[in-house]
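Here you go, one structure.
Removed from the display is one protein chain of the complex; every other protein chain stays in position.
The letters A, B and C name the chains in turn, as written, and every chain counts its residues from 1.
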Amino acid sequence: MKTAFRSAICATLAFSSRFLNPTHHCHSLILLYRPRRAALFPSKPSPFTSMASADSSDAALSPTIHVLEKQFEEFRHQLDDSASLRERIRSVSFEIESATRLMHSSLMLVHQSRPIPEVLEKAKGQIDVLRGLFCKLAEIIRECPGQYYRYHGDWRSETQAVVSVLAFMHYLETESLLLHAEVEEKLGLNPSEFGLDTEDYLTGICFMSNDLPRYVVNRVTAGDYDCPRKVLTFLTDLHAAFRMLNLRNDFLRKKFDGMKYDLRKVEEVHYDVKIRGLATNAESKGDGEKS
Amino acid sequence: MKTAFRSAICATLAFSSRFLNPTHHCHSLILLYRPRRAALFPSKPSPFTSMASADSSDAALSPTIHVLEKQFEEFRHQLDDSASLRERIRSVSFEIESATRLMHSSLMLVHQSRPIPEVLEKAKGQIDVLRGLFCKLAEIIRECPGQYYRYHGDWRSETQAVVSVLAFMHYLETESLLLHAEVEEKLGLNPSEFGLDTEDYLTGICFMSNDLPRYVVNRVTAGDYDCPRKVLTFLTDLHAAFRMLNLRNDFLRKKFDGMKYDLRKVEEVHYDVKIRGLATNAESKGDGEKS
Amino acid sequence: MKTAFRSAICATLAFSSRFLNPTHHCHSLILLYRPRRAALFPSKPSPFTSMASADSSDAALSPTIHVLEKQFEEFRHQLDDSASLRERIRSVSFEIESATRLMHSSLMLVHQSRPIPEVLEKAKGQIDVLRGLFCKLAEIIRECPGQYYRYHGDWRSETQAVVSVLAFMHYLETESLLLHAEVEEKLGLNPSEFGLDTEDYLTGICFMSNDLPRYVVNRVTAGDYDCPRKVLTFLTDLHAAFRMLNLRNDFLRKKFDGMKYDLRKVEEVHYDVKIRGLATNAESKGDGEKS
Partner (left out) sequence: MKTAFRSAICATLAFSSRFLNPTHHCHSLILLYRPRRAALFPSKPSPFTSMASADSSDAALSPTIHVLEKQFEEFRHQLDDSASLRERIRSVSFEIESATRLMHSSLMLVHQSRPIPEVLEKAKGQIDVLRGLFCKLAEIIRECPGQYYRYHGDWRSETQAVVSVLAFMHYLETESLLLHAEVEEKLGLNPSEFGLDTEDYLTGICFMSNDLPRYVVNRVTAGDYDCPRKVLTFLTDLHAAFRMLNLRNDFLRKKFDGMKYDLRKVEEVHYDVKIRGLATNAESKGDGEKS
């Protein structure tokens, strides 16, 4: 409780550091994370030469110049801080992307009929790495409360890929959908501080769906004739769930439109298996219920 | 102080409402501003029929379906809330743009040598309108703490135009730069809550600079031969101030690059006036004052 | 008859309101639906100051300025009316799209082998909603006779989706094509006033054809081996009918080209069923009927 109070106060103070306000008392806070430059700047010669050269002795004009100079010094700090923050975010994003790529490579072995537990084990080893990286990201964002969405673009596509990989692993393990809250839990995200954006989650799930037709094809090749029916049930429910949403975000809507093709492809594999009587035993129970 | 604390706490709680978390205790908070739909939805038939039809008797699978459905219901609410919020923001932005256009139209009379006080008076009438509109915007954003930058794109170009117009008015009145904090004050912005983004301020100032060459040309045409020198001093200082900044934002850098041409153009007018001896009297007086 | 005459006269008069003509006698008609602004505007200060300031004593030039101002006042009204009309159209279009999405969601259950009557019943519930919305649209367009095609782009893709859904429902119910006149009837459209554009109908039918391969695949999976033959007959006739047309509209031609793939896909399913002897009984009966 005490911590919550403190971080809340901190949020209020720090929030205002986003906007220039030379007389604001939160100035001390800004100095916390860039003491070096605050010291450097005063020693630089003034760039205001047009007036300064003509009016060095003119006390009357000085205040204006000083105020202008002070304002732009502030801006310089802000822009530099923002740029270095972005640099740090990008560096972490790059590592996230790298870990995700490793996981995806491991997961692809599932298409070569390697046993699922073995495939998952390798990939799971990277989850702790991801946790650490997202923890780093959350720490960086903690320095600039209220600005999650200011830098969101710098980690969003990497995060969507993470969701996609985790959701595919989860499907392989449980044949069910990895929930939004479960992704946050796996990644050690604290939603009150640095959570998973809903649209990023949804986009990641769409990406995961793109892997399913290939999975179904390769499982059937390996003799698992029951897989298409299961995936079809899962994907049909997922598609129905997405249809509940009014998607106005163009990117997400486009990705969702792609899910239709995954569904159709899985239906076709299911059809192939069914028409050849290969799925007979597995589905006789289901058929009995339907008729 | 007490209020600040309360709103900070509220911010922390509400921040988490951005992310889906069906079991989260802040659920009550979400319901505060959309009770109608929460009541409507349960009465809708479930779209999850593929499993339901096959497994209607299977009690074990039901929870999964319910959790999935519940999660997407949440998403639907979130996306709809976000869309309607965006709708409201856009509507206010549109009004801001309209008021700014009126101010700009009034200001353009300055190019036809109308007396500055008269020109400013008309434009100033709209500042109260703008205050009201930015107050509306701040109220909307107050509903979603921590998401200023999520919707920032929906008011940023309009706000840049506002800065440009206000800064031009301020220059006409005082021959000095309108500071960031002064814009916030004029617009009634509370920087700890809904402030003026620094880059928006800087972009607006660049736009203002684009109006200066035209102003100088028309002033000289109207016989005011002292104007180029004054504007040149102002623009030179402003350009120097911008040069202090490490601009990595592509859009802002491009706009700043344009300021160079404004400066060059004003220099040329100043030169024309000087070389023809038109500014002699005017400037000898000014020079006298300075030396 | 009398009504027809009156609305025709009205159309002729109102048609001319599209074009600026300050002295035109139909001015009274324009005022009918925007009295508020016509009253507001005269109180605004004139923006035409350049001439006014220079020639305030010149009575000869005043008329020109007044005519110019009057013309642009008219334009302002026209453009604002047109913009608000468009706003209203888009809002109705959005509702049409939303109702269509609901219908489509219900219809998708047919791929999961739900009984057709049950599937149709749900979807049919929305037809009345659509009727109401198209009635709204027709009312809006009635305000601007002769301008159906001016705003056509604002409802056309939504209407194509409506045609697609209605035609699919009709096929499920009757195994035949929903005619153009039947769509108009279902939607309560009065072709002499607000009809269904032929190309929109044709495009909607192409969209419907895209759903058929998936339908056939899922019907066969569910054990209905007679479905491919029926759909193939229907689609073959439909494709032949489209081939009668000289399609120069690029969009429609492209959509029609897509129908070829639907046809091919359905043929392949029919072949699969046939070659495995699955359709033997089913078709021998049909063949028997035919020969």
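In this section, a residue touches a chain if its C-beta (ideal position, glycine included) is under 8 Å from a C-beta of that chain, and two chains touch if they have at least 3 such contacts.
Quantities reported herein were computed from a predicted structural model and do not represent experimental measurements.
Engineer: Checking the contacts here: which visible chains does the omitted one touch?
Structural biologist: Checking the complete complex, the chain left out touches B, C.
Engineer: Of the residues C:R88, C:K136, C:R150 or C:K274, which one touches the chain left out of the display?
Structural biologist: The single option touching the absent chain is C:R150.
Engineer: Which residue from B:V67, B:A83 or B:M108 sits in contact with the chain not drawn here?
Structural biologist: B:M108
Engineer: So that we can see where the missing chain sits, which residues of chain B does it touch?
Structural biologist: Chain B touches the chain not shown through residues 98, 101, 104-105, 108, 111-113, 214, 217-218, 220-223, 269, 272-273, 276, 278.
Engineer: Over the whole complex, note the residues of chain C touching the chain we left out.
Structural biologist: Counting over the whole complex, chain C touches the hidden chain at residues 4-5, 7-9, 11-13, 15-16, 18-24, 26, 47-51, 53-54, 56-57, 64-65, 67-69, 71-73, 75-76, 78-80, 83, 145-150, 152, 176-177, 179-181, 184, 191-193, 195-199, 201-202, 232-233, 236-238, 240-249, 290.
Here is the rule we go by: only the chains that are shown with their structure count from here on.
Engineer: For the copies chain A and chain C, give the interface type as same if over half of its residue numbers appear on both sides, and as different if under half do.
Structural biologist: Because under half of the interface numbers appear in both copies, chain C and chain A meet with different residues.
Engineer: Can you check how far apart chain A and chain C are, centre to centre, with Cα atoms defining each centre and the answer in Å?
Structural biologist: Distance between chain centres, rounded to whole Å: 39 Å.
Engineer: Let me have the rounded angstrom distance from the C-alpha centre of chain A over to the C-alpha centre of chain B, please.
Structural biologist: Roughly 27 Å, centre to centre.
Engineer: Could you check chain B for residues that touch two or more other chains and list them?
Structural biologist: Counting only residues that touch two or more other chains, chain B contributes 47, 49-50, 53.
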